[in-house]
Every structure is written in C-alpha cells, then in structure tokens.
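Of the protein chains in this complex, all but one are displayed in their positions.
Moving on, here comes chain A:
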Amino acid sequence: MQNQADKEKERQVTRRGFLKMMGGIGLTGITATIAGCSTDPAGGKGWMPQQYQVASSFPVQVKGRIPIDPTNPSITRDDKKCVLCGQCVEVCQRVQTVYGYYELPIKDDITCVNCGQCTLWCPTAAITERDDIDKVVQALEDKSIHVVVQTAPATRVGLGEEFGMAPGSFVEGKQVAALKKLGFDAVFDTNFSADLTIFEEGTELIKRVTGALDEPLPQFTSCSPGWVKFCEYYYPDLLHHMSTCKSPQQMLGALVKTYYAKEKGISPDKIFSVSIMPCTAKKFEAARPEMNSAGKHAGKPELRDVDVVLTTRELARLIKSKGIDLTSLKDEKYDTLMGESTSAGLIFGATGGVMEAAIRSAYFLITKQEPPEALLNLTPIRGLQGCKEATVNIPGVGDVKVAVVHGLSNARPILEAVRKGDAPYHFIEFMCCPGGCISGGGQPRTSLPPSDEVRQARINSIYNADAHIYAKRKSHENKEVLALYEKFLESPNSHIAHELLHTHYEDRSKHLTVKKNA
C-alpha cells in the first residue's frame, strides 16, 4: 500500500515541477528564436524570382520596371507580384518610345501615355488596369440612375477570349446580351459615333484641303488617346495637325447626356454613362477636364461626358462575377437611336481602319458617287506592317496621299518628317497600340509578349465582319447618324457639333524634357 502511494505521488505533477518544466520550455524557445539556430548575420542569402535561381546580379538588359504614378487613372501595380523582369521597361521604351525618351532629372510628372501595353507584357499581372468595376455595379444597383453603356469596335473580337473562345471570335451579339443581362438601361455602339467621326473628321479634312480651314496638312487622326497624349508630350508643335474631333467614345458620351437625354426626356444628371473599351488610355481620356461638353451644354459643368470606362478585361470579370456564361447567350441587338452602325465604324478597331472608313465616305462626300469596289478593300493600308501608305485618286481632288501608323515607335519617323516638311501626306492615321485597338492595353492578355498571330486573328475577324456580316459598309449610309444631324446637330462641323464633338489639346512639354536625338 505504502509503496503504491509513493508511486502515485511520483507520477503526480507538483506545482514546482510544472513551473520548472514550463520555464525550461520557454527558455529553450526564447533561445532558439533569438538565435534562430544560426550564427549568420541577418539578411538575404540569395535570389529570388524563379528565373534567377542562382544568387547573383540581374542580367544587364532585362531588369527593373517602369515608374507608375500612384494616381495614374489607367494603370496600377501590385508590388507583391512584381519580379523585376523588366518587360514593362522593354515595351514602354522600345515599342512605345515613352520611357527613356525624356531627360533626367524628371520634372513634375511621371511621363505615361496610359496605353497600358505594359499590362499586356507583364508576366505576373502585377501591372493591371485600374479597376473601376465597383463604380459601375453601384450605378447599376441604384434604380434612380439611368445607366447607358457603349461598346468599342474592338471589344467584340476580344471579349470571347476571356471565356475560352478562340482569338478573334466575333461576339458582338453576345456582348450586347450580357450587358442587357447585367442591367444596363441602354446599350449603344461606339461604331455609331465612329461613323459620326467620319462625317466630322472627313469634313474637317476637306476643309483643310480646300483651304476653308486655316490649319496645316497632313491632318492627324485623334481617336487614340494614347497617341494624342504622346503628341502632346513629344510633338506639341504638331498639335495643329491633330484633328479637333473628339474620339468616338467622347462623342457618344457627349451625345448620351444631350441628344439621348432630350429624346428620352431624362435629365442628364440622372444618366450614368459607361463605356467598354479595349483601352486603358480611355480612362485617362474620359477624365480629361475638358471632357464635360454635355455638362457645360446643360449648365452643369461637373457632369462628365463619360463617367466610367471599363476595359474588355474588366467587363469579362464583371460578367463572370455575376455568373453569366457569355458563350451560351443568345445574340441581341444594340438599342436604337445610337445603336446602328456600318462596318466602316467597326473597322476603326483595326490599324488602317479609320483611314479606310474615311476614304470610303470622303469619296462619296466629294464626288457624290459611291466609291469603286477597290476602295472598299484598301489592302495596302491593312495588316501589321508598322507604317503603311496609299495613294487614292478621288475625281475632282486628284491624288490623296495617306499614311497609317500603329505603335508609337513607328510614329516617330513620320512625325520627324512632318516636322521637317518632308511628309507628302494629306491624312495620317495614328494608333498608339501595335495592331490598333484590337491589341489595346485593355484587351485580354495573350501570349507574352503579345504575338502578331493573335493580333492578326482579331484583325481578320473585324474585316470578315466588314465583308460578310454587316449590311452597310459606308459611314454615310448610317441612317441614325443622318437622323442625328437632322434632328440635333444640323450639319457636320456646325456650331453645336463643334461644341459637343470637338476638343482642344494641351501642350504637355512643360512636364518633361524631351531627349534630343533619342
């Protein structure tokens, strides 16, 4: 008995024993933690991201990253995902000739044309568009707000890729169906205002050619906001060449809160205007202070012509987040009033398209005759060659020389020629992104870096629709545009058209020191 009680006592944990034990564990823990079981100095032992497994210096040519202003309205970067691979520097400097084309020290701006090509090149998706989905969802949920949306020409050949479809899948009808399902009150087509642009910009060109407008030739297109900002930074002396026409997005935005509001009897401040764009620079464009023509027209200058711009990628996320399967949707049609479009408006989405559309209608506006078949398939200015030229004979005017440039590095030689007076052109189309809007910074990501194969597939899809799907191929056949002039705008380049559809540009050269001989 006595023996067993002793044993029991031994097994029992005394208070003293317990405390000793805990103290021992604690001390061991502290020692181990502080010492880290290592006598090495603190700090890193080696590299780092996957591609550089061996600890050493970075390769000299591919490193670092571009600076991004935290207030940039178009793009943003998640530092946690950045692996310093240098691809953004590569595209910004070599393809777009923005980074590295200004002298250091910088002035009071981080030079950026907002094109968003870096978002397509970034292998980890550290750089992305600034996400504005919440603003749209909020507007859609507010029943007192009338939410209007427009879709750019190029999103309909890109959006499908986000849902597993082949590059270049033509999802125009499905996109409209998805937008209606999301609850937008009216779905309009930016193609409509692209047709309208042809009227305005074509008229302006004719005025420049005939001398009715005292501005120099060649005229530059102004639909690509990245290109416009590039010209404002690096070639401000050539801004007089820039057409005063707003981009199709901003034209439609201005009309939604004036023409549409008037026709529908809705107060402009109850309208929320959204646009779906293949482009991150459109976010910047919509936020430009002067883009409030409709507001000024209505006496409420605080109203924006376009309230929110969503990129194709954001639209895809929004559709997915609502559990909508784009691929299974039945095609629907754009709403009337500003939903009709011709394929001349559609081809704005591909490089050379604005020029081709302009020539189709300019021929008609000048000669009052339909253009010959060859002008409907102006192949010399189609395709992915960096700088394309064509000469078009228009009876009564003679030879009209045009050039088409896409990708800003291709723009520089032409701009230098214009500066020297060596450019024999009447009209030049500039697109900021390689391939035009179909490969814009807001389009679905592709292989890295974006390949011409995918660009070509999207371009083919656009020209296929131009040749086979759309009923009308010339902007001047757009009945809704003609009705718009009849009911509201009077005539191209009229006073009210100037008020709502034209703009001015800003010399941004004071914000940087342009590098000489860059």
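Quick note on the criterion: a contact is a pair of C-beta atoms (placed from the backbone, for glycine too) under 8 Å apart; a residue touches a chain by one contact, two chains touch by 3 or more; residues count from 1.
The working rule: contacts and distances are computed from a predicted model.
S.K.: One chain of this complex is not shown here; going by its UniProt record, which of these names is it: "ATP-binding protein", "Formate dehydrogenase iron-sulfur subunit", "FecR family protein" or "ABC transporter permease"?
M.R.: "Formate dehydrogenase iron-sulfur subunit"
S.K.: Of A:Ile66, A:Val95 or A:Met291, which one is in contact with the hidden chain?
M.R.: Missing-chain contact among the listed residues: A:Ile66.
S.K.: I'm checking contacts with the chain that's been left out. Which of A:Lys80, A:Lys143 or A:Lys516 qualifies?
M.R.: A:Lys80
S.K.: For chain A, which residues lie in contact with the unshown chain of the complex?
M.R.: Counting over the whole complex, chain A touches the hidden chain at residues 30, 33-36, 38-49, 55-58, 63-68, 70, 79-80, 82-84, 86, 89, 104-110.
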